[in-house]
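For this depiction, one protein chain was excluded, whereas all remaining protein chains were kept in their positions.
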Amino acid sequence: MSQVASAVQPQAEEPLLQVEDLVVEFDTYGGTVQAVRGVGFSVHSGKTLAIVGESGCGKSVMVQSIMRLIPMPPGRIMAGSAKLRGTEILGANIIDGKDIRGSEIGMIFQDPMTSLNPTMTIGDQIAEPLQVHRGYSYRQAFKRAIELLEMTRIPEAAKRARQYPFEFSGGMLQRAMIAMAISCKPAILIADEPSTALDVTIQAQILDLLKELQSETGMAIILITHDLGVVARMADEVAVMYAGKIVEHGTVDDVFYRSAHPYTVGLREAMPTNDPARQHKLEPIQGSPPDLFAPPAGCGYCPRCPHAMKVCEQSQPERFYLLGEHFSRCWLHHPMSPQKPESLYFKDAQQ
Amino acid sequence: MIELTRNDFDPIKSKAETQGELRPSLSYWQDAWRRLKANKRALVSLYLVIFLLLFAIVGPWVWRVDPALQDLDQVGQAPGVDRRAVIIDEYAPWDGESAISGFSGLRLSAAATTQAVRLNWDVLEGANGHRVYRNLFPVGPELAFGIPIAEFFDNETLFFEDRLDVQPGTYFYSIVALDLQSKITSTYESITVSVTRVTTLAEAIENKLVPEGAFLQSGDEILLALHPLGTDYLGRDMLARLMAGAQVSLFIGIGAPFLFVLFGVTFGSIAGYIGGRADQIMMRFADFVVALPFLLFMILFKISFGIGPGESGVFPMLVALVILMWPATARLVRGQILQIREQGYIAASQLLGARPGYLILRHMLPNTMGVVLVTLTFAIPSAIFTEAFLSFIGMGVVPPTPSWGSMSNEGIKYMLISPHELIFPALLISITVLAFNLLGDGLRDALDSRMRNFE
Partner (left out) sequence: MWGYIFKRLVQGIITVWFIATATFFAMHSVPGDPLLNDRAVTPQMRANLEAKYGLDKPVLTQYFVYLGNLSRGDFGISFTQENRQVNDIIRQHFPVSAILGVLAVVFAAAGGVLFGALTALYRNRLPDYIIMFLVILGISVPSFVLAALSQLALVNLNSLFATNILPVAGWGTIRHMLVPALVLGLGTMAYLTRLMRSSMLEIINSDYVRTARAKGVPPARIFARHQLRNAILPVVTVLGPAIAAITTGGFVVELVFAIPGLGRYFVEAVQQLDYTVIMGTTVFYGAFLVFMVIVVDVIYGFIDPKVRLE
């Protein structure tokens, strides 16, 4: 792998957040689940990294363990590092004695209905990080909370700030969540399926809002989703996760148009398109993800893969770099593989 | 990196089709049972409940002692006490003649037995008469003599025979000198007496301790009747009474919840199914019943039923419990029915022409059964508590019918002398309540996934 990676032009600036070899386990009654099995990625200012994968692939656990939000125990970070501007934050989240959660990294969640405290006003909840991290008085913080609500396009913000979550609609709540997450002007915003629980029209509004705020503040966004449409709309880079590993990583164009992993191809074929030139029959991926109580010795996708080979069952594929930062963990890219990886790359072109 | 060969890159068949749901599918109740079995605490409580039921139902067939029979040789006897008794002659009146001589002061005139304790004494200094006391404890510096058992206002009579409910063990007898006004002075003498248990041959034969015509002489030892858990203050066998009490307590404790849950389910499902105005009125009524001060009305109903002589008071208590405790179940079941009514499969069933009765019996009630079962399990300890509480304040089951509560009530009076009379019934109440509570917890956890959906 290193021989391929050396050919890559390294990014000029240092990454804002660099995650390496993260391993997370959970103790359950059924045994130990390896939810995240050695994940690494980096995030740059002003850019959006999308992490895609089906339910249970470990994408939420991964970001929540970086933020120390998983319950520990039963959760456990076994290995890895996460560096924010070069400082290790994994397991502590503290730089210079200050909690970076809420100040350096903001986070919004999937279900805004349950993610806000039902007995606190919206304004108080938005004001809270300002009081905690920035030392604002309650009055200052509440005033700023109203401005933030205005920034997230909530009408009658002054009145709304004094209301409780049950008086808000789902889309409004998610805007309030965003206002709360960006209140301390974080360098990174983690959005864990921010639009999944919302109506389609509201989804688009929320995503547009995130984009606007990004261009205003220059923050990086880590967007977790299982929706490829959202990825195409939002992301600069994409990491595809499967069974606790990143199986393919690259720019949006790389991953969409030069898909290098059979799982990515499978995801795309299961997704409808409105481009008449590329219309195809929707193909579901057969089977279900592997049991992470006993992770497979080889590639996790192997039992479902139409291109599976003997080697896939036996050993984990390394990162095979293709072009620039684009890599795929698939044995098809090994020089000895008889099947041509091009069959994956340009599938659309061939059709 | 591992060495790979060309061979490793041979294609294999995709196994996607074979990856299915591997766990066998279980029905709702099978699944609940499986979870309950995995819960150790619930399983232990289930065994306890079964044991308690056996104790009440099978117990009296195994331990065939009449719970009302008084064993006057052993009154207030703790469990595990020495049962030996010595045969002596029939009681003969005593004229004060001493069989033991050579002592002065307060002394025994014969060996102290449960038949009689005979005391002689010499006139105390300055005495104008004597008062005799008996105590369970030494006199001590604060001059606690115990209970006065005899008084003599002259110095003529210098003997006394104590036949008042003498039990085996140690007593402290004192005589205190009386002054001219017949008031006690500080002059006293005290002796320690250890009493041995005796019985006469006639009594032994009458109590079936020895076969008729058995040849026994004075001084022979026999064994008195066995009371594994001792006897109460009237000499009744504790084990037999606890078993009889278990029948009463568990009958009320399980019977009443069954009845009121049944009534509550009927009432609640009708209200929930009809809905609208009728539902409003029915539930309003339930609210009123809830507002009645529970224990006061239990007592009130008990009075208004009027318990005649020879009745046990079990039936009025059962009825009162049912009248006062049904609304909680009714509310719960109504809520469930209201939710189930909105479910798609009810509409589907209606489309297929199902009638209301069928809908209620086939779809709605089975889906509320889990919740009802949990309610029932939690209602049992509260009913048992209520019975015990009322019997304890003397408003429950009428003596001599034993129940754990009334036994505790009697036991508390003798708490200092024979604590087992309180401890055993109290322990049984606690174990029963605990077992049903833990079983209820286990059931709720086992049925949880379903109940969550309804909450």
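Every chain is named by a letter (A and B) in the order it is written, and numbering of its residues begins at 1.
One rule holds for everything that comes next: contacts are C-beta pairs under 8 Å (C-beta built on N, C-alpha and C of every residue); 3 or more make two chains touch, one makes a residue touch a chain.
Remember, it's a predicted structure, so these values are computed and weren't measured experimentally.
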> Quick one: which shown chains sit in contact with the chain that's not drawn?
Replying inline: A, B
> So which of B:295, B:338, B:354 or B:369 would be touching the chain we can't see?
Replying inline: B:295
>> Using the document's contact rule, name the residues of chain B that touch the chain not shown here.
In response: 287-288, 291-297, 299-301, 303-304, 306, 381, 385, 388-389, 392-395, 405, 408-409, 412, 415-416, 422, 426, 429-431, 433-434, 437-438
> If you put the missing chain back, which residues of chain A would it touch?
Replying inline: 64, 67-69, 71, 93, 99-103, 106-107, 109, 111, 114-120, 128-129, 132-133, 164, 166-167, 177, 180-181
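Basically, only the chains that are shown with their structure count from here on.
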> Taking each chain's centre as the mean of its CA atoms, how far is chain A from chain B in angstrom?
Replying inline: 62
> chain A touches which residues of chain B in the complex?
Replying inline: 1-2, 4, 6-19
>> Which stretch or stretches of chain A touch chain B in the complex?
In response: 285-288, 303-315, 318, 331, 334, 336-339
